[in-house]
Every structure is written in C-alpha cells, then in structure tokens.
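All protein chains but one are shown at their positions in the complex.
This part shows subunit A:
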Amino acid sequence: MSVLLMLTRHPVLRRVLEAALTLLGVSVLTFTLLRVLPGDQITASYGIEAGALSPEQLADLRAYYGLDQPLVTQYVHWLGGVVSGNLGVSATSRQSVLDMTVAALPNTLELAVLSIAIGLLLGVPGGLFAASRPGATRDSGSQVASLLALSLPTFLVATVVSTWLANTFGWNPNGEEFATLAQDPARNLQQMLLPALVLGVSIASPVFQTARASILAIRDEDYVRTARAKGVPSRRLQYRHVLRNALIPIVTIGGLQFGFLLGGTLVIEQIFSIPGIGRQVLLGLNQKEYAVVQSTVLVIAVLFVAVNLATDLLYRVVDPRVRAE
C-alpha cells in the first residue's frame, strides 16, 4: 500500500496511473453499454433473416463467437487480446480491427490537425484583433461572427456549403472515391479542405473567446504596465508580454478541442465520406460488431488521454511556474 502511495506522489507516475485508470473505466463502460443494447452481433449481421435461424443454429453461432461465455470471461478475453495487440476481428469484413484502425486513423488525424490549425489561425489572431480595441466595432463585429460560428450546427453548414459548391461550380471532390494523403495528395487535400474548414470555424469560436478574454485580462496586469514603463514598443508588448502569457488558457482550450477531434468527428466524416475513425465506430455500431466498437473506442480513449498528457507537457513549455512543480 505504501508503495502505491509513493507512486501517487510522483507527479509523472501519478498522471500515468490516472490515465491507466481512465482507460480501464472506458473499456468497462463501452463493454457494458454494448451488451445493454437490444440485439447482438449475430442478429444484427443477419438482419431480418435472423428470425429464420433455429435456436440450435443461434447457439452454435454464439458459441463460435464466444458470446455464450459469461460476460466477465468475455471482457477479460477481449482486454487480454487488446493488451497483446489483438484488437479482434470484424465479423462482416473479416478484417482485423487493428488493420482497420491503422487505415482509418491517419485520415482522422489529418482532419484533426488541419481543423485545429484553422481554428487556431482564425481564433488567436481574431482574439488579438478584437482585444486591441475592446468595445469598438472590430470587437463587437468579431464577437457576433464568433457567436454565429458557434451556433450554426456543423452538419447544416457542411451540407449547405458542399451542395452549393457542387451545384454552382460543379466542384465536388468528396463525391469521388477517397484518396489518402499518400495515394494522391492533391485530391486528398481537396477532399479535406471543406470538412477541415467547417470544423476549424467551429473550433475558432471558443479559441477566439478564450484568447480575447485572456488577452484583455493580461493587458491589465502590473507586469505589462511595467514593460511599457521600460519602453517596450506596443507590438513587442503584445507578443512578448501579453500573448505569451495568454497562451496558457489558449493551450488548454486547444488541447481539449484537439482531443474531441481525435474522437472522430462522426457527422463530418459521414457527410464528406471520409473513412475515418468516427465512421468506423458508426459502422461497427450499426452491425453490433462488439470487437470493432469496443476496440476502436478504446483506441480513441488512448488518443484522448495522450493528447491530455501532451497538453500538460505543453504547459511546462509555456509556463515556467508549472515546470517548477
């Protein structure tokens, strides 16, 4: 017990321990939730024909997939597999979930990186711009724009924009078959452009609000006044003193948003037919493919936790006071 206590005292080990517990919780939750849903993998894969199966056939199939085992055994079996790198196999496509994930993850990752980049590039300069004259037209104008971006549902904007582009300009890159970045960079980037923009704009909104608020707060700090008193010109003041300190909350919100993006932006991936991790979960759910859903959700959770850890590390870069702890 005392060893465990010691482990929890060490800041890094503590974080790792917390992460492991989080992941364990996620695995138990998804496992249970899937079992609570009516129907199972077999009835789902056979659709309406499932009714034609005799009880014996059903029992055989269930035994084949290991669904006749007690839940705890199933769980331990699955988790044991996951730990040794076996995420299970999709019953419909006969593909290993690991292979599926390896194929889908880069697409989601690419979309997430592009979206967060757009979100930060719009949100942070926007925040600086709005905060430069609080209460002025530029401030209220950007606030209205940000609120609009936040309140318009992404699926609506996405559908409207892509339909409009396709109808008016005949440009519909997402109508073609999806190309990965490695296969055809030009087509891939065209296909990524719209979804990344739609997501980026919706991320820009909270980033903008956070940036604006923290810049305004930091501007009134004593040390900013002192920097002015030593003759620091306003541009340098903005970047070296104000923005540098305002980065701390911006990193927080950026990290959170990025984590959510990695969870697969289900709706956007669906609308723009991007074979990402969100779609993988959706397809798995439709088919009640336990292995696919469970393992993919766990992968997403691992990514989320990893992003959180990375955000913490970024804090240490941005804020020396955190480094000292």
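Going forward, a residue touches a chain if its C-beta (ideal position, glycine included) is under 8 Å from a C-beta of that chain, and two chains touch if they have at least 3 such contacts; residues count from 1.
Please note the rule applied: contacts and distances are computed from a predicted model.
J.: Which one, "Ferredoxin", "Transketolase central region", "Peptide/nickel transport system ATP-binding protein" or "3-oxoacyl-[acyl-carrier-protein] synthase, KASII", is the UniProt name for the chain you do not see?
T.: Per the UniProt record, that chain is "Peptide/nickel transport system ATP-binding protein".
J.: Pick out which of A:G39, A:P55 or A:P233 touches the chain that's been left out of the picture.
T.: A:P233
J.: Against the chain that's been left off, what residues of subunit A make contact? List them.
T.: Answer for subunit A: residues 221-234, 236, 240-241, 244-245, 318-321, 324-325 touch the chain left out.
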